[in-house]
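In what follows, a structure is listed as structure tokens, so that the remarks can point back to it.
Removed: one protein chain of the complex. Kept in place: all other protein chains.
Each chain gets a letter, A and B, in the order it is written, and its residues are counted from 1.
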Amino acid sequence: MIQYVVDGLVNGSIIALGAVGLSITYNVLRFANFAQGEILAIGAYISMAFIVLMGVGIGSIGPVSFGWPLIASIILSVLVTSVVVLAIDWLLFRILRQRSASRITFIIAAFGLSLIVRNVITLIAGADQMFLSFYIPKAIPVLDNFKVVPDDVLILIITAICVVSLHTFLSITTVGKKMRAVAENPVLAMVNGINVKSVVRWSWIIGASLSAIAGTLHAHVTQLDPEMGFELILPMFAALIVGGVTNVYGAVLGGFLIGLTEAFAVAIDLSAYRGGIAFLIMIVVLILRPQGILGEKERDD
Amino acid sequence: MTNSDISSDNVILKVTNLVAGYQRVLPIVIDVSVEVVQGEILTLLGPNGAGKSTLIKGICGLVEVISGEVLFRGENISDLETHEIIARRVAYVPQTHNVFSKLTVAHNLDLGAISNFDAYQDRLSKVFDLFPDLKKFRDTSAGKLSGGQRQMLALGRALMANPILLLIDEPSAGLSPKLRDQVFQQVVQIRDSGVTVIIVEQNAYAALSVSDRGMILANGRLRLIANAVELLEDPKIAEIYFGARSTAEKS
Partner (left out) sequence: MIDILSFVIFFFIICSFYIISSLGLNIQYGFTGMFNVGIAGFFAVGAYTSAILTGPEYADTIFGGFQLPIILGWLCAIAVSGLAGVLVGLVTLRLREDFLAISTFGIAICIQLVALNWESVTRGPNGLYAIPKPFSRFLDSAVMSNLFYLIICIMTIVAIYYALERVVKSPWGRVLRSIREDEVAAEALGKNVFMYRLQAFVLGCGIMGLAGAMYANFVRFISPQDFLPIFTIQVYVMLIVGGKGNNLGAIVGAIVIWALWSASDSLINFIVAPDYQTQAAALRIIIVGVVLVLMLLFRPSGILPEKKHLSS
């Protein structure tokens, strides 16, 4: 049973980090980004590309199969993914913003974008599965009958570091404060002298960075394939809505809840319906508490 | 136009043939020219949909300037983005949604100063002197304030940017007559501290009684600009532009 909980937390970490990106786009740019899963996939494939280029595998540090080559790839992937995402924004969403396109137009564009990215990945890397490494998780006993895989623990630590950094960023830095202001009221933010365009860029960078990390971690514990982002989008949306769309920490909480529920579904032999279970929880929350667990009631604007 | 008596040295804002609106084909402000003098309170009056709010939004870049020119202290700001205009020490107080209701009073005031933190403490104490309530509720979230306190926070937040020119959109909307008069007295104090103020108002008499000049817009065009006293005392103007509502207000 404990193994399911650990699996759930690891999977939940990835969903949580991805959902934070979704939450930032939702609150700052004000649309549901159906291409968020593909940003994770881009991050994972870019890490894969650096691993292949370096040609020394992912390395290892002590008991963790998570060596310097992998860490370097993640850092490079964070940078490259941010640039790619900024380019996408410049080519697509920037123009829609200039035309004051409706929210639905943004969503359809994101939906189309997700399709394009998935197939560009197929075009470049092929449709077959790829692996960052041929690492086989080795569990280490910690208590009498409790073993953990060191990499799982590391993933939880990385997630914790990301969440704490995000919190620090949002509450201490000027950019973070500006971002919260734009999220609450873009016009008022503007008349406070905040450059909304710069905040939008920062939002993409933060979302893309967390997604690149999440995508690479996901690739590390499972594999890469062009559909990987598409398979994560529903759990991420569920996390966002369950936690509360207006609260970025809600996305984290929601991510872990969805991760744990999915692991539970696997435990009771419902793994075939795994994707549907995240969705059902989301629907229940939408009916009973539309603002989500940590969310506040919608403003009327 | 009674602009002739204004010496051009004192003109802080010069709007020339301004056309502004949300759609190029359907401008809301049409061919408006006005000169605003350092240290005055200028009130914009006119019926609903006359383009009053759009005019001040055009000045601070929230609405597209389709043609014409806005000179602020000699610099053309009509093509700048809002944050660039604000950085030149123009402040704007929207009519609604004018505070960050999820954030505390102190955090709201911080955001007002976000583009320039120089002499932050001085500004903060000035704002607290003018609005003692804000000091009392500094750690309360703005959403929990009363309507009057919220308006004070909106003004205080704008003052934190240390403006030279302050644009206020209907500060008295939704306030009781008593609070309304209080807000206008505070606007006078703000002006006395050296800030030039442009107010958009529906309550013509209350606003004109604290203003230096008033200007009347109708259908997007400038109809009349005159000293506040003249406007207040001219019954014909009251009849034409302020309608029956203001007669009731007067009594």
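A few comments on the model shown:
In this section, contacts are C-beta pairs under 8 Å (C-beta built on N, C-alpha and C of every residue); 3 or more make two chains touch, one makes a residue touch a chain.
Only a predicted model underlies this, so the values are computations on that prediction, with no experimental measurement involved.
Hidden chain, full complex: it touches shown chains A.
Only one residue in the set A:I108, A:V266 or A:I293 touches the chain that does not appear here, and it is A:I108. From the options A:L92, A:M130, A:V175 or A:A267, the residue with contact to the unseen chain in the full assembly is A:L92. Of A:G67, A:P186 or A:G275, it is A:G275 that touches the chain left out of the display. As for the chain not pictured, it touches chain A at residues 26, 31-32, 34, 92, 95-96, 101, 103-105, 107-109, 111-113, 115-116, 118-120, 122-123, 126-127, 230, 233-234, 237-238, 241, 272-273, 275-276, 279, 282-283, 286-287, 290, 298.
As a convention for this text, only the chains that are shown with their structure count from here on.
Chain A and chain B have Cα centroids separated by 43 Å. By the touch criterion stated above, chain B contacts chain A in their complex at residues 60, 62, 81-83, 86-87, 91-94, 97-103, 107, 110-112, 114-116, 157-158, 161.
Against chain B, the residues of chain A that register as touching in their complex are 174, 177-178, 180-181, 184-185, 187-197, 296, 299, 301.
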